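Please read through the structure below; I'll follow up with questions.
On to chain A.
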Amino acid sequence: MTDVGFVVAAYTVILGGIGLYAARLVRRLRTARQASLQIRRAADAALSAPDERR
Partner candidate 1 sequence: MKTRVLGFAGLAAVTAAAIYGLFVVPADLNQGDAQRIMYVHVASAWLAYASFGVTALAGIGYLWKRDLRFDAVALAGAEVGVMFTAFAIWGGMMWGRPVWGVYWQWEDPRLTTTALLLALYVGYLLLRRLTDDPARRASRAAVVGLIAAVDIPIVHFSVIWWRGLHQGPTIGDPGKILNPSAPLLFVAALMAMVAAFTLVWVYLMIRRYQLARVDWQIEEHGRLGRITAARRAGMAPAATTAGNEEPAS
Partner candidate 2 sequence: MRELRRAAAVALAIARKDATAELRGRQAAGSTLFFAALVLLLFGFALGPDSRRLTDAAPGLLWLAIVFGGLLTVSRLHQLEADDGALEQLALYPVDRRAVYAGKALAGAAAMLVLGGLLLPVVAILYAIPIGAAWLPLLAAVLLGAIGFAAVGTAYAGLTVRLRAREVMLPLLMLPIVAPLLLAAVKATGAALTGDPLGELGSWLQLLAAFDVIMLVVGAGTYGFLLEE
């Protein structure tokens, strides 16, 4: 590998890796927030429902 090859290898892995991690983080955060919201809504709905007569 020429020197340039090593430079490319270094930059692509490092900068690309940071980008991938950031993207993955954002996706994980979105999924988790949705899940948390769902759980809370489901629980709240169920807790407030007993007073109604179905």
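Please note the rule applied: a contact is a pair of C-beta atoms (placed from the backbone, for glycine too) under 8 Å apart; a residue touches a chain by one contact, two chains touch by 3 or more; residues count from 1.
With respect to how the candidates were assembled, all candidates are chains of the complex that A comes from, given by their letters.
In this text the structure is predicted, and so the values were computed from the model without any measurement.
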item: Interface partner of chain A in the complex, by touch - 1 or 2; value: 1
item: Residues of chain A touching candidate 1 in the complex; value: 1, 3-4, 6-7, 9-11, 13-15, 17-18, 21-22, 25-26, 28-30, 32-43, 45-47, 49-50
